[in-house]
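Below is a structure I'd like to ask you about.
Of the protein chains in this complex, one is absent; all others appear in place.
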Amino acid sequence: MKKLNYGMIGGGPGSFIGDAHRRAINLDGQAVLRAGCFSRTPEKCRQTGQELGISPDRCYTTYDEMAKAEAARGDGIDFAVVVTPNVSHYPICKAFLTAGIHVSCDKPLCLTVEQAEELCALADKKGLLFMVTYTYMGHVTAKHVRDVLASGELGAIRTVMAEYPQGWLAHADDWGGKQGQWRCDPAQSGGVNCLGDLGTHVENAVSMMTGLKIKRVLAKMDVVVPGRVLDDNDVVMVEYEGGATGVYWTSQFAIGHDNSLRVRIYCENGSLQWFQEEPEKVTIISRDGVSSELHRGYGAIKPGAAKYGRLPSGHPEGYLEAMANLYRSFIDCIRAKQDGTFAPDRIDYPTGYDGLQGVKFIHACLKSNREGNIWVTL
Amino acid sequence: MKKLNYGMIGGGPGSFIGDAHRRAINLDGQAVLRAGCFSRTPEKCRQTGQELGISPDRCYTTYDEMAKAEAARGDGIDFAVVVTPNVSHYPICKAFLTAGIHVSCDKPLCLTVEQAEELCALADKKGLLFMVTYTYMGHVTAKHVRDVLASGELGAIRTVMAEYPQGWLAHADDWGGKQGQWRCDPAQSGGVNCLGDLGTHVENAVSMMTGLKIKRVLAKMDVVVPGRVLDDNDVVMVEYEGGATGVYWTSQFAIGHDNSLRVRIYCENGSLQWFQEEPEKVTIISRDGVSSELHRGYGAIKPGAAKYGRLPSGHPEGYLEAMANLYRSFIDCIRAKQDGTFAPDRIDYPTGYDGLQGVKFIHACLKSNREGNIWVTL
Amino acid sequence: MKKLNYGMIGGGPGSFIGDAHRRAINLDGQAVLRAGCFSRTPEKCRQTGQELGISPDRCYTTYDEMAKAEAARGDGIDFAVVVTPNVSHYPICKAFLTAGIHVSCDKPLCLTVEQAEELCALADKKGLLFMVTYTYMGHVTAKHVRDVLASGELGAIRTVMAEYPQGWLAHADDWGGKQGQWRCDPAQSGGVNCLGDLGTHVENAVSMMTGLKIKRVLAKMDVVVPGRVLDDNDVVMVEYEGGATGVYWTSQFAIGHDNSLRVRIYCENGSLQWFQEEPEKVTIISRDGVSSELHRGYGAIKPGAAKYGRLPSGHPEGYLEAMANLYRSFIDCIRAKQDGTFAPDRIDYPTGYDGLQGVKFIHACLKSNREGNIWVTL
Partner (left out) sequence: MKKLNYGMIGGGPGSFIGDAHRRAINLDGQAVLRAGCFSRTPEKCRQTGQELGISPDRCYTTYDEMAKAEAARGDGIDFAVVVTPNVSHYPICKAFLTAGIHVSCDKPLCLTVEQAEELCALADKKGLLFMVTYTYMGHVTAKHVRDVLASGELGAIRTVMAEYPQGWLAHADDWGGKQGQWRCDPAQSGGVNCLGDLGTHVENAVSMMTGLKIKRVLAKMDVVVPGRVLDDNDVVMVEYEGGATGVYWTSQFAIGHDNSLRVRIYCENGSLQWFQEEPEKVTIISRDGVSSELHRGYGAIKPGAAKYGRLPSGHPEGYLEAMANLYRSFIDCIRAKQDGTFAPDRIDYPTGYDGLQGVKFIHACLKSNREGNIWVTL
């Protein structure tokens, strides 16, 4: 099968997330990096391009120039990967969608609900695919949770306890104090820190797994570590349409947690536990209390989830495989677009609309917190 | 050392908690059951008394009669153990305290703040010891958590995540439907179900471990399982004096949880995790993220906690040992009262004042929930 | 029901195991300590007796005197508990059995196969009950393993991996060097250290759980910690009658292990894992690899095991409950002997014959090791 070509915006020297996207795409070898605007500094951009084997004439200094030039080439990129800081997601996505190029954008999608809605509408109008890389939902076990719940075998969902604590920013001077500094600047962050970074993952994970729609939220967003000006510990009470409830907790000073996205879902006839740091397994507890642990690769894993595995059970897959699974479906859909076989139910990755939900969630929480921890309807 | 004599109110045929108190006291063999009012039905009372080897003349039909008769005997009981349903704790405790007899009462202490305050004042006035059996805090590891936090080695407490989910009442017809029925009668339950049964354990555990005082609460108390009229899933946001925060979750339909009281405490320089169902260990995470597991019996356990161990590490102690530890201190204090060496700092068990805190906590949560999940100051 | 009377030999000041037996018997309150020979030093014996509330005329200086005097009394003890060092088990058990008194003896039973056989024959001849307190097999979950295997639902047993590592004697000077010293004296220890103390527990646990009979062993018994003269690390390959195999490992210098008796049993259609330090649960894995965790107190626990639980699931039971379960059956059988309703299938505790198996196992291993790690038939 012909490999697709892609370009990257962001991902210059020292970028963790750009590097992760490139490796994840490499894993399946279905797309090749051909163009980039890796940094606003021309030298850094050229340097990264050279290291990655990009032709110098396809190393661009501005995303705008890149979008136009690539759209004009016969062998231009099939899709663009946007891995810049949050504040620039909106104009960059807009530029590539306008130029008729499919877009994969890192989360959170953008700063305002209006921006997110505009991007979704633009992609729809142009008939373009628009992915937002909530990576964790690429895991086979996360998809299994989704499919078990969808099957109805555990009955209705009653309550969801979800959390994403981290401990790496427990002190103002952790990570050279940088984390404290740029998070002080609302212009760069959109006035939110921990809830934007981690809370959107929780919101998306629960949404993808359960299909529940949030009706309203009551949020408490605290600034705890001395020297910080934006939230670093957040608790959100949630009510979903249909009556189920949830609690989401995120923190950046919870020493002992690395990346501890954990979702527990309690249903009428059983419950489910999923933990991002142990993504090879999922625990399902039946009504009699007996707890069963399934591993990726087992026969009991639902087929719609199992098909994303690359290795037999017992050979751990991790974060890059989860991201590669998003790209697997995204690339599959691009190919279907190109050969005219695309249909919407082919999409098995988070879209701009999921990104939009994340932005709505953040803004409802900000309002709830601002007004004294009251209920705010989404 | 001379054994003490005690009497029991409640604990007749089929009572789990009365049986547990008797076994826990037996464990150390420092007190002997000599009198009882095990049931309001005379026959059942006599039958239990006979099974337990109690002299028929000390099997009483009413607690009032028992309090007076035992107080009048030269060899009367040294303390009374109250293990009746919650609604009768207040008059029974009052009767024995009035009669000049030390009292150990099961939790929650009583239905109203006024009752609890009256009992505390009465015990104080009479110079009597008044224990409320929040059993879990008897564990060596729970006391170790308390002593580590008190030492200040982990710095100030920032946030507390505590929960006590159970799954045994996930359906209206679980346990013969009885649980759903009597919980429907506010006269018997004080208008609260799950939060009274489990939430007070959470409140007490956090209070004992951290020493934090609750300033205000915001509670959401839901009635979820069809057929139930009182709360069976509760979330409480907490603010403590001094600025730390917490979240308490309790549930009775969380399938997969037996008795899952779990407390996680995040401090400036480390964090702690304690889990009632694995009471032999405690996890302490240092600022660098390295997680250390300590077991009861290890040299690193603080001496004020370690002294309560009966067996070497690796020989599991459990629930009865935790309760026996409360009685160990309670009996030690009674003896000190009797020989005139008592001083308040000798007390290492939860007192009526802890029970009072629990009642205040419940009532503040009920008010918060009733008024739309607003903040209520304790 | 009338309480039984018992006496204790050993269990003086500082004895862990004597104290544990007394507490375990207290737990159910079905027998009362009335006589004792707690120490060979008369003063220590009287002191312990006084602390335990024993009448001075029933504090004996020699076990022989005690056996005769108690047998002669109308209200003499119903059974004797032998908790002295291993070397004296044989003469003491013999004295009490000869006097017509039921005996409970700590493990390992005695030093030679001949002694063990003699004691078993004596008990049989006299119609007396003779228990050897392999405590761990009293756990509800251990009995559940036994009953699952006996049901045949997992198919034939193929291999058993069992171990009991400890770390408390990793250095010659641990525990004041005492452990190194008395273990140097073959007269006191019977020429075996770690395998006698821990290996017999492994042997008994596997035997009780599986019902398998050992055909032959190949043992490697190493002396590793400098300053020690007897084995402190042992590996035994086992072949059972019928073709199944096993490996037993014991160690005293395995830092990180407290009392880590762990048994894993692999059958045709599933496997089982049981761990002494987490005795409230048992893991059963089905043929498809899905691992299920059951807790004591669940409906799925086999009735012959479940009946020994005292507390609902989630209220941890531990070591003392396991020992109390042995005494529950032992006392039940004594009562049946006394009222003429006894039948052998009433016995649900380890007997002298289990103790005899342990002695045979040790001697076969010693021979195998001595002759260069060859196969030795039991």
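Letters A, B and C name the chains as they come in the text, with residue numbers starting at 1 for each one.
As a convention for this text, contacts are C-beta pairs under 8 Å (C-beta built on N, C-alpha and C of every residue); 3 or more make two chains touch, one makes a residue touch a chain.
Please read these numbers as outputs of a predicted model, since none were measured by experiment.
S.K.: Can you list the shown chains that the omitted chain is in contact with?
M.R.: So, spelled out: the chain left out of view touches A, B, C.
S.K.: Which of these touches the unseen chain: C:S15, C:S189, C:S271 or C:S313?
M.R.: The single option touching the absent chain is C:S271.
S.K.: Looking at the full complex, which residue from C:F275, C:Y298, C:F342 or C:W375 touches the chain that isn't shown here?
M.R.: Answering carefully, the residue with contact to the hidden chain is C:W375.
S.K.: Across the whole complex, list the residues on chain B that are touched by the chain not included here.
M.R.: Residues touching the hidden chain, for chain B, are 288-295, 298-300, 313.
S.K.: State which residues belonging to chain A touch the missing partner chain.
M.R.: 1, 3, 16, 19-20, 22-23, 26-29, 51-53, 166, 257-260, 276-280, 295, 297, 310-321
S.K.: Taking the full complex into account, what residues of chain C touch the chain not shown?
M.R.: Touch set of chain C with respect to the missing chain: 158-159, 161, 163, 167, 170-171, 218, 220, 222, 224, 233, 235, 237, 245, 247, 249, 251, 253-256, 258, 266-271, 273, 283, 285-287, 289, 291, 372-373, 375.
The rule we apply is simple: only the chains that are shown with their structure count from here on.
S.K.: In terms of touching chains, how many steps apart are chain A and chain C, taking the shortest path?
M.R.: Step count on the best path from chain A to chain C: 1.
S.K.: Measuring between Cα centroids, which chain is at the maximum distance from chain A?
M.R.: Following the centroid criterion, the farthest chain would be C.
S.K.: Could you state the distance in Å from the CA-based centre of chain A to that of chain C?
M.R.: Chain centres of chain A and chain C, defined by C-alpha means, are spaced 56 Å apart.
S.K.: When the centre of a chain is set as the mean of its C-alpha atoms, what distance in Å lies between chain B and chain C?
M.R.: 35
S.K.: Hunt down the residues of chain A that sit against at least two other chains at once, touch-wise.
M.R.: Those would be 289, 291.
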